[in-house]
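Showing chain A:
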Amino acid sequence: MNIDHLSPYILTLVTFAPLAGALLLVLLPRRDRDIRIFSLVISLLTFILSLHLPVHFHRGQPGFQFDIDKQWIASPNIHYHMGIDGISMWLVVLTTFLTPLCVLISWKSVHDRVKEFFILLLILETALIGVFTSLDLFLFYFFWEATLIPMALLIGVFGHERKVYAAVKFFMYTMIASVFMLAAILWLYAHTSPASFDFVEIQKQMRAGTIPNFPAAAQWLFLGFFLAFAVKVPLFPFHTWLPDAHVEAPTAGSVLLAGVLLKMGTYGMLRFNLGLFPEQARHNAPWIMILALIGIVYGALVAMVQPNMKKLIAYSSVSHLGFVVLGIFSFTQSGLNGAMFVMLAHGISTGGLFMLAGILHERRHTYEISEFGGLAAPMPVYATSYLFIVLASVGLPLLNGFVGEFLVLSGAFRNRPIYGIIAATGIIWSAGYLLWMFQRVFYGKVTNPVNNSMADMIGFEKAAVWPCIVAALVMGVAPILWLGAIDPAVKAALNSVPELVSKVVGQ
Partner candidate 1 sequence: MTTFPAMLVQAIPQGEDSIRILPVLVLSGFGIVVMLLDPLVDEEKSQKTLGVIAFLGTLAGLAATWYMAQSPGLAFSRTIRVDSFSVFFNYLVIAIAAVVILSSFEYMAVQRIRAGEYYALILFGVVGMSLMSSAVELVLIFIGLEISSISTYILAGFRRNEASSSESSLKYFLLGSFATAFFLYGVALMFGATGSTNIDTISQKLQSGPVEVLVFLAMALMFVGLGFKVAAAPFHVWTPDVYEGAPAPVVGFMSTAPKAAAFAVLLRVVFAINAPGRFWFLWAAAALSMTIGNVGALVQNNIKRLLAYSSIAHAGYLLVAFAMTTPENSATGISAAMFYTAAYAAMNVGAFAVVSHFANAGERYVTLEDYEGLGRSSPLLAATLTIFLLSLIGIPMTGGFFAKFYVFSAALRANLIWLTLIGVVNSAIGAYYYLRIIVVMYMRESRKEVPVTPIPFGLGVALAISILATLYLGILPNRVLQVAQHSAQNLLAQPTQAPPSIAETPHPAGIPAQ
Partner candidate 2 sequence: MISVHLILFLAFGAIAVAGAVNLLVQRHPINSALSLIAVMAALAGEYLLLGAEFVAAVQVIVYAGAIMVLFVFVIMLLNAGVEEHTKGSRVAFLFGIPGMLLGSLLVGWVVLRHSGTGSVGIGALPGTPKVIGNMLFHEFLLPFEVTSILILIAIMGAVVLASKPPSAPAEKVKD
Partner candidate 3 sequence: MVPLSYYLVLSGILFACGVTGFLIKRNIISIFMSIELMLNGVNLSFVAFAAHWQLLSGQIFVFFVMVVAAAEAAVGLAIIIAVYRTRETLNVDQVNLLKL
């Protein structure tokens, strides 16, 4: 059966298809239209390829699937080890799903250096997928760093007024944080015997307790990893790079940044902080959860008063990602399932929001909310789509936002009721800032005459935004499709925390 032929290589294919596309793109002549079409085709191809994963994924079976493990470098003992479980699979699909939409939304909005733009976009996609598929710490770190450059360039070259500041801030923030992770990785490599970067191998040795003075160092290693991830998430108080990066980034950049890049952090926490240092994860959970709570409330409150649409969405991301972290460190089945689901949901809905914001910017070249008002009259379709996405991220039942938040909250509540309660206020705040923004932008009379003549969504924009809406709806109505794969993986992740198993039972 050809599936069995394909399965070992599918991850490699999915990961490197965009890169191959980018390389071909280098050779293509600078005819913008062809370049756009070509990159759209590539990204769609990648998406279709990636659908192979959920289709042939053995649900209910924990552990990594489709894995491929070949030695790459003998010394250091680096393996080309890729594999996915229910957790990473959906993130991969999320990435491949969002990229074509990014191509579409950039169709008209990018006129200058189109070629470079799409090359960077595709390279970025490869790097992102790689982060989620690689099981070798070295490989992981490579892809992790590799996401930096294209993203920084996307912001810095194709961004808006203060693009350079934002790009450098983004790069340095993440760079400085991730070197600590590198140090931790190196420590692990230096102290494992046989020396290895392999996640599974290290986990084995860690469990067997054969790593010399691991207990002493574990706390520091945990922090090393955690810092890198916390900055990426971004967890309060490491979040200040996010609003700047978002405001300055081009639409596609924002979409991938919010949709996928942030998930790298939470994914890392889930995979490595829990997977490798369960003990420390548990001991540090309280303050981490408190940071997450601060993030939820703080992000929401600050978002509420932002005069700039993109900044508002950025802060809302801080708030939503707070939910994810909270769920992860609640160490409950629901919490982790919820965290995973929020990641996906946030990817879709915030991605959609950024696209919609981009559509406005396209027409008015500003994100200032005060510039708009009463838009529902001139652009009804746009308004409706916007409302839909807004409701999704407000967490309305039957839309994707709700399921995740509900699970996270119930998990957090189970772990520490007060945390659950504080976090639950988030549903009030989110309704507050999003609906207020919606009202200021779309309701009331058209104050600024320019807005009367604003065109409604055009074909590309619909093609880019509506898939998000559909996805939001499907995820809200049939979350079971996703949870089916996530649940066992999460259970496995939790079981790597032996003394918590009892706690998990029943949830």
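We take it that a contact is a pair of C-beta atoms (placed from the backbone, for glycine too) under 8 Å apart; a residue touches a chain by one contact, two chains touch by 3 or more; residues count from 1.
Picked so that all candidates are chains of the complex that A comes from, given by their letters.
In this text, all values refer to a predicted model and were calculated from it rather than measured experimentally.
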item	value
Numbered candidate touching chain A, per complex, among 1, 2 or 3	1
Candidate 1-facing residues of chain A, complex	73-76, 113, 138, 141-142, 145-146, 148-149, 152-153, 156-157, 163-164, 167-168, 171-172, 175-176, 179-180, 182-183, 186-187, 189-191
